[in-house]
Structures are given as structure tokens and as C-alpha cells.
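Rather than the whole complex, this shows some of its chains in their spots.
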Amino acid sequence: MRGNTIGQLFRLCSFGESHGTAIGGVVDGCPAGLQLDLGAVQGELDRRRPGSTPLGTARNEADRVEFLSGLFQTQGQARSDLRTTLGTPIGFLIPNADAKSGDYDKLKDVYRPGHADRTWEDKFGLRDHRGGGRSSARTTASVVVAGAIARQFLSAAGIQVNAYVSAVEAVKADPAKLDLATVWDNPVRCADPVAAKAMTALIEEVRAQGDSVGGVVSCIIQGTPAGLGEPVFDKLEADLAKAMLSINAAKGFQVGSGFEASVLRGSEHNKRSQGGILGGISTGETIHFDVAFKPTATIAQAQETTDRSGAKVTLEAKGRHDPCVVPRAVPIVEAMACIVLADHLLRQCSARA
Amino acid sequence: MRGNTIGQLFRLCSFGESHGTAIGGVVDGCPAGLQLDLGAVQGELDRRRPGSTPLGTARNEADRVEFLSGLFQTQGQARSDLRTTLGTPIGFLIPNADAKSGDYDKLKDVYRPGHADRTWEDKFGLRDHRGGGRSSARTTASVVVAGAIARQFLSAAGIQVNAYVSAVEAVKADPAKLDLATVWDNPVRCADPVAAKAMTALIEEVRAQGDSVGGVVSCIIQGTPAGLGEPVFDKLEADLAKAMLSINAAKGFQVGSGFEASVLRGSEHNKRSQGGILGGISTGETIHFDVAFKPTATIAQAQETTDRSGAKVTLEAKGRHDPCVVPRAVPIVEAMACIVLADHLLRQCSARA
Amino acid sequence: MRGNTIGQLFRLCSFGESHGTAIGGVVDGCPAGLQLDLGAVQGELDRRRPGSTPLGTARNEADRVEFLSGLFQTQGQARSDLRTTLGTPIGFLIPNADAKSGDYDKLKDVYRPGHADRTWEDKFGLRDHRGGGRSSARTTASVVVAGAIARQFLSAAGIQVNAYVSAVEAVKADPAKLDLATVWDNPVRCADPVAAKAMTALIEEVRAQGDSVGGVVSCIIQGTPAGLGEPVFDKLEADLAKAMLSINAAKGFQVGSGFEASVLRGSEHNKRSQGGILGGISTGETIHFDVAFKPTATIAQAQETTDRSGAKVTLEAKGRHDPCVVPRAVPIVEAMACIVLADHLLRQCSARA
């Protein structure tokens, strides 16, 4: 109820502050008997890890996930990192190893511009100021673990989820030149290798200026069977929109033709792709949607803000931050999409007598 | 679980097909002791009603809501349409009076382009084809009733929710000329009287062509206290996004700077309004967001489609439909926003010891 | 959240006060494509109806259920009361026809002993005093409708649910002489015809004295597949216990050997039936449980109580009431069991990969 759980039948209950003992979660509802490749889960986490791209923050967390329950090592399994799901909750944690809390001491009584420092205090009356506490994007590591588990369940059902950076500021990927196989080959995680270079150059330039920049992550889901989605309120695009807008720094979501649909005629729009969803239910065609991200709020330039007493102060950030969040948002968008799809795949199991 | 319920503490459970006996719902969680003006609820429903605007469908439902439970008429109340909420579920229904099901007989075995006919069959194995069954936008009348109740609860807390059409195709309202008091004075429900005229002319033109057109509805929420929203998954903007994307024909959502944020630098963006929400929690400032709608799928022109056997057929729609959904979407966007806000206002009650 | 919904995948959202316009509910999650016999649903409601047994209250509600949505009348169905479920929510209502609210006027400011008058006011600050408002057992009619729908779904899966009165005060049914086929042949709804006569005589005697008496309803569930139930918190017996204790006047629940288990040795108990459930999961054997009911709180004798001002008053009930609730509790226990079983049957659909 407090908002730390996502999903109905495939469900993640998440916990953890940025500089506490550990972050982690409980995946409940993963069906029993699924062969789970723990190495692949760690691999997905590595993609989100601070330090995974030269464009990101210098914070260097090993981010090793430890599984606590819900998995069984059956005899004769080919590799030591293979497990079978028991149908019971999969508890896991990721230790907070490299928490330089001292960097944040001076932020104890100051509200950073564009951050959730003050709103968390408005809500709860107190906050863990170290590293943003629970408002930190670090909590998305738990999402990536749950998403990686969901992905293996989806994969067995023939569903593939791929995201990529489609825009950094005004630099856009060319839809005609997308090659999903190249996404992880460039530091910006763009599916268009040419645009990737321009995006990388732009981010480096912005970083040198002590500034930050926004962008768009696009996601493509292939192999979805027709029939997923629960109208009228849990439409597939509605649950995707919620999942995406819950990602730190996300400001917009559109499915299919999206905002462009608002400037089209019906005679034209009906001929277009509907984004793989009609009336909230998957059509069986490819699903595609976009998520807009704002520029990182923390920048290296001096900024005006206020402290708890209401006094104006000038803030110069000393923490370690990304000049552009979208490269690291790619695995998070994928993970969220996997969780939503796995949930709806299970919900469909009980739709017919 | 099947997707017909929205909200956690302030909750609507909705039911009804377009051409069944009635549509309706149950509002559970409205606090006890609220003075409820039933006339005002009916007034909001009238705004959504087919026939409420000359730009809409010719279907003429009286749309009279009947309350069945949860309300108490105390002695000495000033007006006969005032009730006090009991804290028990408020059951209500709206009879389907003017259902011309015959218009739809020929659609029994045909899948209309851009509609959810086929996906509902893919999901459930059968559908009520009359008037779109449960996929019809008629189901949003139940949302409007629940939203009108939520609005009276919010109003007592000083929260005001107002939506308006901000774009029809390329015709946009001028942000500098908005006057929320004028929204219901023009048929297109635009807050900029000058743009309203251009939008009206455009919609009439499109209707004459037998075509349809999309647009954008914007929403402004004033008076929200700081502290509403439940990170990390039930962020205020996440729940708003879900609610908006569950509205028929909605294709996109953005909060604050939205997609424009993706082309801004952090040094610039931090100075802008954050849309009244930071880190998923309301700041106490004005909240604003936009919802993109596609053009109505049903148009008067002949269109190619397929029937159940897979054969190609040419379809000429005979039902009664809107050339542009956005004017009638305005009260629905408001109602959805009211439900989400009321829910989060109640959720905040238990946040602190 | 306010407590008017039961079930996860097969779910009833209930509404209604005893003397309001109507009571009713929404059944959400009944799978699509189920052939539903509406006559049989009404038949079950008739069994709970006031006036269905000469041992009950004189209140004479016709209790005709009206279905509003979720059902489709397909061409060529053999009988006019057959429908097919659409997979969408089934809204229904039962008008409150014979509400003699005037009988209750004097109770407006008085708290009846053993009733929930005062606690509802303590909770919500006000109550609908007419006929007990929402605390009335009349609300169980909605449960019976939902249970009758659930039963038809269970029946298609080979599951049979039967309840009967096993004790009225000290008169007990003989476990060796049970004949479930005779339950509805006697007014007390006992499966042992000999005990039924003694129970009937006892209830008549108690009624003549202006008093009331308690009893026990037992329930037998046959044909349940092994594997239903969701440890660790939603064990099958846990969900049954909750459903039973939510019935008006219920004070106790036991499954299998129940309280008798507390006086047995393990060596003996392991040889006994476990009540068809082990570790919270059905074994595939017959499930049996018992529910204890207190004597009806409203009696014809004068009783001491207090009014809103705290003053002592003597109360002589004028309303129409049952001298013993257990005969009319039998269809409610069955209905609740059907809802719980249907819910768990659907939950099991997604248990395995």
C-alpha cells in the first residue's frame, strides 16, 4: 500500500536506501519449475551498474546480487549457477558496498534543486539524506533483478524485450537504421550506431560543461501473444505507463503513435501500427513505446537552493552523478517492461473457463 | 485482479457493457460524514453525456445516475439532493436507455479497424459486439460518477482539478491566454477562447469529410498539499499516468516539462516547474500534465478490414460516433485525476506515527 | 480496503444497506465462456430468503436478483435463463422491497444489546439505523448470489460444496446418519433427519419463550483437486476461516479435528483425517469444517441497554427476527465456501511454469 510493490501475480516487493546496509527485494509469484540462470541475472545487473558505461557516474558498486530463498539446486544441473524456482518467494539483496556517505553530510539540511529531498521530508517528516536515501535511482537495481527473472520466464514463452536510447537532446536514432544487436556495443546504448557516436560526443561535451542532458528510451516487445491486458483500468499500456513513470527522472510515456497521434486524422491513423495494443489488449503484433527522461538534476555547476530553515544557499554538488541518465535507464526500462509482461501473462491464465 | 478496479483506499469497482441493462460501479472507501451534493454529481455526468456538445455523437442517453447505497438523508438537510456518506460502499447504476443494438448486428463477425473487437475475442474467446460491449467509452460514465464524488472530497480539502483541450491536431491553445472559467462555454472545452473557435471549425470540417481527428487534453491541479504520492512504484505521476492511459483512445502522457524535458539541459530544467511533483511526491505547487488522444477509430468513410473468417471486407460505419474525442475526454481526465488524488490523500493519512 | 471485497482472482465487491434502495454487488474474475444458469442462482437465493423456512423471520422479501452486466445471451441457447459469461464484471442488485423502516424509528438513538449499533457509530461517526443498515445479515444475500455463480464454475470442475446444521444448542446430528440429500427437506436444514426433528422442536420451544438459540453449521467439500491453497498466509483453511468469521453471528471455526485435535496425541492424530488440507494445501480428500454461531441477539424479551446519551433504557424488540440463525446460515456458509474455492482454483492456474 505504501507503494513499494509492483505487479499482481508476478510481483516485486522492493526495499532499501542508497547508503543503508543493503537494497533488495522479494519476487513473489514466479511460477514453479522455471530453470533460472543466475549468471544471466547478474549479467543484466552489470549492465545497470554504476561504472558499466564510461558515460556514467564514477561510483563503483560491485552490485553482486545474493539470492536468499525460492530457488533449488537440483542434482545433475549442467552449471553451478543454474537453479529451479520453487514457486515460493525469491528473496534477494545487493549490499551497499561503496557508500561514501560523508559526501552527503553537508546535504543534511539542504534541499537539492530538482531532487526529492524536501518532498520526502514533507511526506514522512524525516529522510535518510545519505545518497538520496530511498529516492535514489540505486533502488532500480532491485527492479533489474526482478526484471531479469521475469525475462527468463517470458523468454520461455517466446517474448523478447529490447530497449535502446532513441534520443539524447536533439540527436535522434534513425528508425530506418536500427540494429538491436548493437545496443550494448556503444556506451550510450543506442540501436543506431551512427547516432550513437553523435550522442556520445554530445554527452561528453555536456559533462565537460558541468551540465546534464535529457533523452528518450524506446522499447520494442516482440512475440507477445494476443490477449494480454486487463481492461478497463489495467490495460496493458496503462500498466506499462505506470511502470515507466515510476522510474526516476521519467517525465513522459507514449505508446504506438503517441503524441503524434494527436495530430493525425482517423483515416490515416487506422492504417498505422497501433503499437501492438488495441483497447488495452495485446494484438500479437510488436509492441513499441517511448519514455522521456529529464536531464539529471544534480549538476556540477553552482546552483541556488534553500535549506531547512528557508534560507537561500548556493550548492555545488560533490557527489558522483551521471551527465545523462538515459544510457543507464535502458536496462531499467527493459526490466520494468519484463515485470509488466510477466504479470499479464500470468493474469491471462485464469481468463477463460 | 481482472482490471475493473482502480484505487487503493478510494476505490472504484466498475461494471457494464455499452448495450447491456446498465453500467455502474461501487465507490468503496469514500470517508464517512462527507456532505455529498448529488445534483453536482449529475451535473458532471451531464458534461460527459453524448449530446452534451454539438461536436459529439448523436447518441442521446439521458445518463441519469441512480444511487443504491452508502448514502444517508439526514433530517433538516437544506436540499433534497444532499446526502451524507455512511463510510459504506456507494453502489450506483446508469441505465442503458438508448441502445440501438440493431446498428451493430452486422458487426457481429467483423473486426472494426482501430477498435478492440478482435483483441477482446483473443482474450476471452467471445465478446458482446453490441456498441463495443465493455470496450466502449460508455464505461467512462462510471468513472465520471466516481470522480465527481472524489472531487467533493478533494474540494473540502482545498484541492481543485481542471482539465481543458489544449490541442486539436495542429491547433493549440496559447498558454498565455488560458482562462479556466471559459472551458465549458465552448463546445470544444478549450480554455483559450480564440483557439476554441479554430478548433471547433476544424472539427466541423473533419466531420464533414467523414473523418476524425486527435488532440491533447491538459490538466491543472491546484491546492494539493505537499507529501502526496507513494514512491517507489506508486509515485503520484505513475498513478496519474496509469489512470490516463486507461482512458479509451489515450496514447500518451507527460507531466511537467514531459517530452520537452528530453531536449533540455539540467542547468535549464532545474529552474523550470517540475510539474508539481518531485521524486513521485507532490511539492504543494500546481500539478500539470497532458494526455494525447488518437483520432476516433470509427469514421464514416469506407475502410478495409477483416472478418472472423479472415476474409477482407469493406466496412462503412453506421453507428453514431464523435469526430473528435477530446472535448468529451475533458470530464473523464478530470474524473480520473480526482480519483487518483483522493486515493493518495487518504493514503497519506497513515504515513506518520 | 474498507472491507467490502472478498477474493483475489474470483472476487465479490458487495454494497448495500438493509433498508436502502437495493443491495447488490459486482463479481469480477469469473472466467469467460462459462454457461450460467440464472434460474439456479435465483434458486439458491430463495433458500436464504426470509420466509424460506417456517423457523425464520416473518420479513417477506421477494429477493429477486437482477443482473446488469457481464452476461451474454447467445442465440440458440436451450432455455431463456441461460447466459454465457463474458469475462467482464457481473453487476447485480436485489431491490429492498419490504423494508418496514418505521419499525426501527425508536432505535435511532438506542444501542441494541449484542448488536453492532454502537460500534458502527464508533467507527464512522454515524450509521443508518434502519434494519441494522449495513450490519444487517441481509447483506449476505449478495454473498449467496456470488457463491451461486462460483458454485457453477466449481461444478464444471467436479467440486461439490454442501453444508448442513450439525447442532442446535445440545442437539447434535449423528455423524453416522448423515444424508446430504435430505438437508433441504426439513426446516432446520439438518442432514440427519432424526436430529432435524428434535432441533425443530427445540427452536419452536425457544421461539415461544421469546428467546433465541445458537448452533453449528458443518460443511463438506468433495472433489477438490490436490494443490489448492497458498501458504504461508493464504492457506486454504485460513481463507475459509476468514470467510466464515465474516458471516454475521459466527463466533468460531474449526477444520478437520479442530478443537478436538488439541486433546489428541500425535500418534493418534496422524491416523485421522486431516480435514482434507495439509500445510494449507488441499490433499484431494474431502474437506470438512465447522462454524459456530451465537444465538440471535434480538429477542422478544425485554432487555436492559443504553441510548446515545448513556442513559439506561429497557428495550422490547418489535422488528422481525429469527429465533435461531443456523438454518438460514447454511446457504451462506456454502456460498462463502464456493467463493473461496473458486478463488483458489483460479489462483492455482498460474502456479507452475
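By written order: A, B and C. Residues from 1 in each chain.
One rule holds for everything that comes next: a contact is a pair of C-beta atoms (placed from the backbone, for glycine too) under 8 Å apart; a residue touches a chain by one contact, two chains touch by 3 or more.
Since the model is a prediction, treat every value here as computed from it, not as a measurement.
Trainee: Copy number of the whole complex, given 3 identical chains are placed, is what?
Mentor: This structure file describes a complex of 4 copies of one sequence.
In this text, only the chains that are shown with their structure count from here on.
Trainee: Where the centres are mean C-alpha positions, what is the separation of chain B from chain C, in Å?
Mentor: Roughly 38 Å, centre to centre.
Trainee: So how far apart, in whole Å, are chain A and chain C when each is placed at the average of its C-alpha atoms?
Mentor: 46
Trainee: Using the touch definition from the top, which residues of chain C touch two or more other chains?
Mentor: In chain C, 1, 9, 29, 32-33, 87 touch at least two other chains.
Trainee: Contact residues on chain C for chain B in the complex?
Mentor: Residue list for chain C touching chain B: 1-2, 4-5, 8-9, 11, 13-17, 20-26, 28-29, 32-33, 66-72, 74, 84, 86-91, 93, 123-128, 133-134.
Trainee: Please output the residues of chain A touching chain C within their complex, sorted ascending.
Mentor: 1, 9, 29, 31-34, 85, 87, 153, 156, 346-347, 349-353
Trainee: Show me the residue ranges of chain B that touch chain A in the complex, using the header's touch definition.
Mentor: For this pair, the touching residues of chain B are 1-6, 8-9, 14, 113-116, 118-120, 122-125, 134-135, 139, 167, 169-170, 206, 211-216, 226-235, 237-246, 248, 250-259, 261-270, 274-275, 277-284, 292-299, 301, 303, 347-348, 351-352.
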